[in-house]
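Apart from one protein chain that is not included, each protein chain of the complex appears where it belongs.
A and B label the chains in the order they appear, each numbered from 1.
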Amino acid sequence: MSALLQIEDLRVTFNTRYGPVTALDSVSLSVNAGETLGVVGESGCGKSITALSVMGLIPSPPGKIAGGAIRLAGEDLTQASEARMRALRGAEMAMIFQEPMTSLNPVFTVGDQIAEAIMLHQKVSADQAFRDAVALLDRVGIPSPDRRARDYPHQLSGGMRQRVMIAMAVSCRPKVLIADEPTTALDVTVQAQIFDLLNEIQRDFGAAIILITHDMGAISEMADRVAVMYAGRVIEQGRADDVLDLPQHPYTRGLISCIPALGKGEDTLREIPGVVPPLHMLGAGCAFADRCAYRAPRCDSEKPQLQAHGHHPVACHAVEEGRI
Amino acid sequence: MTTLLDVRDLTVQFALPRQGFFGPRPVLEAVRQVSFSLEQGRALGIVGESGSGKTTTAMATIRLVEAAGGKVMFQGEDLLQLDDEAMRQRRRDVQLIFQDPYSSLNPRARVADIVREPMDLMEIGTPEERRARVTELFRLVGLRPDQLNLFPHQFSGGQRQRISIARALTTNPKLLVCDEPVSALDVAIQAQILNLLARLKAELGLSYLFISHDLGVVRHVCDDVAVMYLGKIVEMAPRDALFDAPQHPYTQALLSAAPSLARRKSRGYVRPVKISGDPPSPINPPKGCAFADRCPKAQEVCRKVQPVLEPHGPSRVACHFPG
Partner (left out) sequence: MTEATTFKAESPAREAWRMFRRNIPAVAGVIMLTGIVLATLWGTFFYDGNPYEIVWAPHEPPGVTPEFPLGTDYLGRDIFAGLIAGGGPTLAVGAAAAAITMVIGVSLGALAGFYGGWVDNLLMRITEFFQVLPTLLFAMVLVTLFSPTLFTIAMAIGVVSWPQTARLTRAEVMKIKELEYVTAARAIGARNRRIIWTVILPNAAPPLIVSATLTIGVAILFEAGLSFLGLGDPNTMSWGLMIGSNRAYILDAWWPVTFPGLAIFLTVFSVSLIGDGLNDAFNPKLRER
């Protein structure tokens, strides 16, 4: 069975003042209807670029899709015209951003903005669209939706605004919902509410969700499958249980063990030394080699490829050679 | 153990813009009669969500925000009563680490000057001694002496936070206020900074007033924890007591809302304590318990009578129905 959304060998380059850099390198991901794929990594690992590529929102120039394919229900989005992408965005796939204040237009009421999104893709009257917008606000758990629909974004709290964004995103029942760090700007109790809401919406609409986050805890609570990204590549991928319980790549292991946990109070956290290398300084070898305890000469000369090992695919020479 | 810091009934008010031309000036009480104390060499964590007043509490404690009332006894002396020059001199003992390593360092100054500046201001040591101290501090926080003459923007977020820590340590302070020191950093870098802070506390005998929204971070660094909600402390307890047996329903909700690797979607995890809505407005705080509207246990009395912080086992809780 082929997946609902399938990214194959995607390669995205950006022109910078350091010359062209590869922001995404042979990234392959897939997500099925009703499933949540978590994409996790530190800032600059390419997780947001992946989301923007799917939506066809890579700023171009300087960005460019240099290879690979993104198939939504079989249709290759990298070959689609801009008009076709506009028709798909919002209708077949939608995106929720990190900062709900800046992604809502401050001079229109939230009800009008949702109604506008509906009318872009469906032939309904303005009145009907507004009534649908109110119903959606009710659906995402906003109290007294009739009144709130007439509010402007600044009159709502951060959590409410994110609910409005979700209502707008699901207004046309998209098949794929991409959530890019949807709760980073929110408090934990509100984050919990948003996560619960996303799960409910998935149950009701059967959408595929791609959750982009830096938080392993969020992955654990939300994702069925996980892809760990580092410096523009997927370095480990698999079922959430497998990756979280039996991480293979030294980076994934580091990420999991450096989280200060709620349950236990050990004295020293495991740390990953150093920082993510900037993309224009990537060499021929593994991008993680500088920070890795299992570094060998081969790691500096040859990029490890993602290949099945044990439970799930991982891109690491040390794992492949049985040194870990 | 000696008490380093003893805060009593600290209150902070902000005046809001007038309503209408002749209307009264509404007052927002960001911190409402908060009391806590901190022993030498220990770390007190203040946890809460945005708007809880945790940062304002810390800033008012070291007089970077003006307090409307209360006492801040630091080594037996009330900081709120000091005149400006005396407070300026006192600053060598109380230092601060900010949340945002990008905006807390002057972008136009070289990092060696940034770290040396407190000594210049306090007129500590000769120029050579100051230079030597800067180099020593750089090593202490894990930076290289050859980076001394760079500008802040040439460092990564984690390195900048190390610079900020070095600057705070320059005058050998006794109390370090850490305002969300790792929340702007990637997880892998967070661990580096948290380990550094833990090491410095042990090696230098520092005391921390540690502000964070992240319970995991607080659990890792702090000995005692205070939970704030709408300008008040609702629960205060030694670390293990708070995390193992939270007494206040809000603390319980916070703990169950924090994402954790132990909770797995694949194993059918459903959140046990769900709370809805947002905190009430601090301009018009409710008469009774501020959490009553969101609390699963709320009764009539909660909406009428404000609970006070009272001992309950090893903890102190402000709730009519703790446990």
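Definition applied: contacts are C-beta pairs under 8 Å (C-beta built on N, C-alpha and C of every residue); 3 or more make two chains touch, one makes a residue touch a chain.
Keep in mind it's a predicted model, so treat the numbers as computed, not measured.
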### Message
One chain isn't shown here. Among B:39, B:100 or B:293, which residue touches it?
### Response
B:100
#### Entry: Candidate in contact with the missing chain, chosen from B:28, B:73 or B:121
B:121
### Summary
The one residue from A:275, A:299 or A:318 touching the chain left out of view is A:275
### Message
For a quick check of understanding: of B:147, B:276 or B:306, which residue touches the chain that isn't displayed?
### Response
B:147
### Query
If you put the missing chain back, which residues of chain B would it touch?
62, 64, 88-89, 91-92, 95-96, 98-100, 103-109, 117-118, 121-122, 142-144, 147, 150-151, 153-156, 158-159, 164, 167, 170-171, 189, 192
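Here is the rule we go by: only the chains that are shown with their structure count from here on.
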### Query
How big is the gap, in whole Å, between where the Cα atoms of chain A centre and where those of chain B centre?
31
### Task
Enumerate the contact residues on chain B facing chain A in the complex.
49-50, 156, 158, 186-192, 194-195, 198, 213-217, 219-220, 239-240, 243, 253-267, 269, 271, 274-278
### Query
What residues on chain A touch chain B, complex-wise?
36, 42-43, 141, 143, 157-160, 187-193, 195-196, 199, 214-218, 220-224, 239-241, 244, 254-256, 258-263, 265, 267-273, 275-276
